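Would you mind keeping the following structure in view while I ask a few things?
Note that one protein chain of the assembly has been removed; the remaining protein chains are unaltered in position.
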Amino acid sequence: MEHGNNKHITPYSTYLIVWVALLAFTSITVSVAGINLGNLTLFVALVIAAIKSAMVINIFMHIKFEEKIFKVFLLLSGMTLLVIFLLTFTDFSFR
Amino acid sequence: MSIETLNHKSFFEEGTTKAKTGLRAWIFSTDHKRIGLMYFISMAFFFLVAVIIGILMRLELMAPGKTIMDAQTYNSLFTLHGVIMIFLFIVPGIPAVFGNFFLPIMIGAKDVAFPRLNLMSYWIYVIGAILAIVSLFMPGGPIDTGWTFYIPYSIRSNTNISLAIFAAFVLGFSSILTGLNFITTVHRMRAPGMGWFKMPLFVWATYATAWIQLIATPVVGITIVLVVLERLFGVGIFDPALGGDPILYQHLFWIYSHPAVYIMILPAMGVVSEIIPTFARRTIFGYRAIAMSSLAIAFVGYLVWAHHMFTSGMSDTARMVFSFLTFIVALPSGVKVFNWVATMYKGSIDPKPPFLWVMAFIFLFSIGGLTGLVLGALATDIHVHDTYFVVAHFHYVMFGGTGTIFFAALFYWFPKMFGRMYNIKLANLSVALFFIAFNTLYFPKFILGYMGMPRRYYDYLPQFAPLQFVSTIGSWLMLITIILIIYNLVHSLFRGEKPSVNPWGGVTLEWRTASPPPLENFHEIPTVIHEPYDFSQLKDMKYES
Partner (left out) sequence: MSHNENSTASHVHRDDVGAKMGMWLFLFTEVLLFGGMFLVYAVYRFQNPMQFHLAGMELNTTVGTINTIILLTSSLTVALAITAIQKNNKFLSLVFLSVTLLFALMFMVNKYFEWTTKIEHGIYPGSEELLKKQNGEILFFGLYYIMTGLHGLHVIVGMVLLSLMFILILKNKITHDNFVKLENSGLYWHLVDLIWIFLFPLFYLIQ
């Protein structure tokens, strides 16, 4: 019986590079916050948060190197949450 | 493959605990079969408590005005009836008992993926139940908000709301962990040859249900936390005076509670997909369609929650969107019903009790489902929302649907679980009596609702009295039926005949092992070579025709 994905060891350097990228995006998002673009500021902040999340999930949490089923699970759960948001807003956006 | 029944102990005699006999051998057992039975005993107890509450409610409602209790008591009773039936009986329901007992066996596994977590799920269930019971007796008295705990009354009521809903929070955890366990089990522990499309449909149904348990329950978890925080700290999240929105509470509540009804019905439909082929002695029609429809119902079930809120004050856009989606979710259920009927066509029907229960189910669930369309259509819902029409609808689907199949599953798998057979004639009588009792108890409620009788009302106008009286008679018939069922099963547990290992001629893996099964389910892990529901296997198996 296989004992899991021990075969793939993420190098220290990969983690460090991702960490630097995360810090970089954090500084971008803090700077952008200072600029008032109205709704766009929120949108940019969320996009950057999504990018940071994608890096944490793929590399730190290793999902990029796991079996495909993990990615399917993640997609399904994420989509369900998204759909819940969208449907709730059919109420509040149109009051 | 022959079954050796000599010199092998059943799971009753051999366990996973250090203690060999007594209570400790059960409450510390990680054997999924023992856990399933422990759930069964607990749930049967709570079911009976909630039935008695229902009888008392019907006694009060037998005539206008006060009959045996005051209004506050009545409010608490209908709340408890709902909370117990939903959170302690139907939601754990078929998965906790029959899923636990049979899912591993049906995929040829020794146990679930995380047996200790499974035991913890049961303990958490018991703790939640105890908390709920304690909340009845603390100063303040039992909760009286209805099982839906709507804002603002759930914030203002002086009864023990926080403790009671915290109990629901704890019970939710049990559900989540069971779902997690089952998903992992199905993915990782199937026997050699048991591909996804060789699995029994009960497994597909339980798998789809597990996803709902996992993903939907946390939402009601956080909702409950918010209500407790509101009561304790006055945060304002749902308080209109502070900018909060009570309708947002309803959204959060139903985002779980609608998928919850699919937690209730999907496993039941899975059981139906097991019973019909066995008693029609024919392979199921449209195996893949039924399997996929379980997944479809699980997913689309997330999209319809606000049909419980059509009169709450939501936007028109939301109401139209949710009404439309509600009609869509009926489609995969329809797929199942058509395929079941097609399976029976030109089959060799053996009208044993499990099959009769399924026939009752198809009738009762169809009525429930069709009346759901009345409720799902905006124009008609306005008239019947919060009336007895709704009460009738959900009893037809939950009791006539899941409840009926809980009995069906019990009567189907009883010989396998206990190695005993019950009295068939008495069982047949029970089904017939149940059908009459059920319709007497609940059909009048459709009419009452249409006539305008509101739900959760302690008192009512004289014009509703005759039908209320008929309904109460139905409740007494139902009580008699339940007593008969209990008598039959308990008596047979001790005095019933010992049947063969496959008395019905089923071809799923549980029928290939001993009755009751041994500790690790099989003496040899089977290799699966047949297609599902291929009855040509029967000639290789021991069975009684």
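Order of writing sets the labels: A and B. Residues in every chain begin at 1.
FYI, a residue touches a chain if its C-beta (ideal position, glycine included) is under 8 Å from a C-beta of that chain, and two chains touch if they have at least 3 such contacts.
Quick caveat: nothing in here was measured; it's all calculated off a predicted structure.
The missing chain, though absent from the display, is touched by one residue of B:61, B:107, B:151 or B:176; that residue is B:176.
Within subunit A, the residues in touch with the undisplayed chain are 1-6, 9-12, 15-16, 18-19, 22-23, 26, 29-30, 33-34, 36, 41-42, 45-46, 48-49, 52-53, 56-57, 59-62, 66-67, 69-70, 73-74, 77-78, 80-81, 84-85, 88-89, 92-93.
Residue positions on subunit B in contact with the hidden chain: 4, 8-9, 14, 110, 113-114, 117, 176, 179-181, 183-184, 187-189, 214-219, 221-223, 225-226, 229, 233-237, 242-245, 248, 251-252, 255, 519-525, in rising order.
Operating definition for what follows: only the chains that are shown with their structure count from here on.
Averaged C-alpha coordinates put the centre of subunit A at 37 Å from the centre of subunit B.
Residues of subunit B touching subunit A in their complex: 187, 211, 215, 219, 247, 251, 255, 299, 302-303, 305-306, 314-318, 321-322.
Contact residues on subunit A toward subunit B in their complex (touch as defined above): 69, 76-77, 80, 83-84, 87-88, 90-95.
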